[in-house]
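Dumping the structure here so I can ask a few things about it.
Of the protein chains in this complex, all but one are displayed in their positions.
Now for chain A:
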Amino acid sequence: MLTTGLNEDQLAIVETTLDFAQEHLAPQADAWDQQKHFPVDVLRKAAELGLGGVYVGEDWGGSGLTRSDGVLVFEALAVGCPTIAGYLSIHNMVAWMIDRFGDDIQRARWLPGLCSTDTLGSYCLTEPGAGSDAAALRTRAERDGDHYVLTGVKQFISGAGVSDVYIVMARTGDDGARGISAFVVQSDDAGLSFGPNEKKMGWNAQPTRQVILDGVRVPADRRLGAEGDGFRIAMKGLNGGRLGIAACSLGGAQSALDRSRAYLTDREAFGAPLIESSALQFRLADMATELAAARALVRQAAAALDREDPQAPHLCAMAKRFATDTGFSVADDALQLHGGYGYLSEYGIEKIVRDLRVHQILEGSNEIMRLIVARGLIGAGR
């Protein structure tokens, strides 16, 4: 259960977020998916709870929650809609990166807007020619006096075209990870444009577009952290981001499981409700068990990140791999248990399956998660 083992504050946080998800996300989630509608008004509303700056310090308008709290929040949100929860997880990764690696002037400039979701954030690492091998990225940031000039193309950027604040990883030095720096690009910067909204399998309630940087000139105070620090900053952001995505898989799968139980209780075949079939009961039991195991791993990884355990990146990778694989297979099982109705959009199950599918790919594919876990096992040198 989502609420097992939580303290009083966490219970209140989960209940509040679930209430919000039930009232403002769930009733519209299928329509947003079908109409490819990105509900910015609902994101504004979500900020009233503190969902715009979950991990940002209170001084800047954030909620100051831990990762252990955050995974509860994103799981609860995803019960209503994994796509909106997924976008908010990315937005919060951006806000956290500015809070963690920015200076006070940068914090004051961007965080209040991000926390209120008056401005939305996007994270721009992937390029057409560099996905899993992100350190091979080719977008350049040429120093020109007090400015940098950014040129290149970012691929698959969530929220692009609607977001106001883009953290762009670009090359300021030699090939490899150490030659990369992180910049904040704003939607009104000259030379910034966007590709068309990609047609995709799921995550339809948020846009995915190319971000095209054609000589975007930004002052040097747009750089986050030191020159050459960008890749490290990007990876630190992803440690937390992966927990967010993992939590979104838990919430989506939990919703699919709950609906399956209700459906089997109502549906009759061979003269009895389907729920009385022990084969189907066992299926539900396995789904619940695997989900509980995934949840335990996500929470363990979140606790490791909170105490800055050196193993945290490996645990986050394990949690992301396991929870997103489990989430997808539970959702797929739920579809099977719904029979033909599971395949119809009307029942909302196929949407969860489509949404959770991409969690196995983005923020580092699950193959890359295995790579990270294996490096932790056998040493980074190999």
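In the analysis below, a contact is a pair of C-beta atoms (placed from the backbone, for glycine too) under 8 Å apart; a residue touches a chain by one contact, two chains touch by 3 or more; residues count from 1.
By definition in this document, contacts and distances are computed from a predicted model.
Per the UniProt record, the chain missing from the shown structure is "Electron transfer flavoprotein subunit beta", taken from the list "Coenzyme F420-reducing hydrogenase gamma subunit", "Glycine betaine/proline transport system ATP-binding protein", "Electron transfer flavoprotein subunit beta" or "Tryptophan synthase alpha chain".
Residue A:Ala12 is the one among A:Ala12, A:Val40, A:Ala220 or A:Leu344 that touches the chain not shown.
Shown as candidates are A:Leu6, A:Leu43 or A:Leu65; the residue that touches the absent chain is A:Leu65. From the set A:Leu2, A:Ala26 or A:Leu49, the residue in touch with the chain omitted from the display is A:Leu49, counting the whole complex. Against the chain not shown here, chain A presents residues 8-9, 12-13, 16, 19-20, 48-50, 54, 58, 63-65, 69, 73.
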